[in-house]
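Right, I'll just put the structure down here and ask away after.
For this depiction, one protein chain was excluded, whereas all remaining protein chains were kept in their positions.
Our next item is chain A:
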Amino acid sequence: MRVVDIAHGRSGDKGDTCNVGLVAWDDEGYRILCREVTEERVAAHFGDLVKGTVTRYELPGIKALNFVLTRALDGGGTLSLRSDHLGKVMYAWLLRMEIEGPG
């Protein structure tokens, strides 16, 4: 399965840092997110799109994880040459990540 099967998300910019928030649809989904969507796997999934670090934060009350990706927007919104210079579609790449389901 993919992350999109259990969660939705939104992403945006702060300078050259991009954050991707994932929100699980239910408690079981949040448990799977916490287990499967680790900093290491997210870093590998984004590959050279993210030149800095990946840090994960938890917001259990809303069943959400927040990933902070540094040096992730080609210099930041005002400088970036990318079409997605504000990181608005980075969330979708994370929703495509393959993960293991319940169990």
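The rule we apply is simple: contacts are C-beta pairs under 8 Å (C-beta built on N, C-alpha and C of every residue); 3 or more make two chains touch, one makes a residue touch a chain; residues count from 1.
To be clear about the criterion, contacts and distances are computed from a predicted model.
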Assuming one chain is omitted from the figure, identify its UniProt name from "Transketolase, N-terminal subunit", "ATP synthase subunit a", "ABC transporter substrate-binding protein" or "Alkaline shock response membrane anchor protein AmaP". "ABC transporter substrate-binding protein"
List the chain A residues touching the unshown chain? 8-17, 19, 21-23, 25, 46-49, 55, 57-64, 66, 68, 74-79, 81-84, 89, 91-93, 95
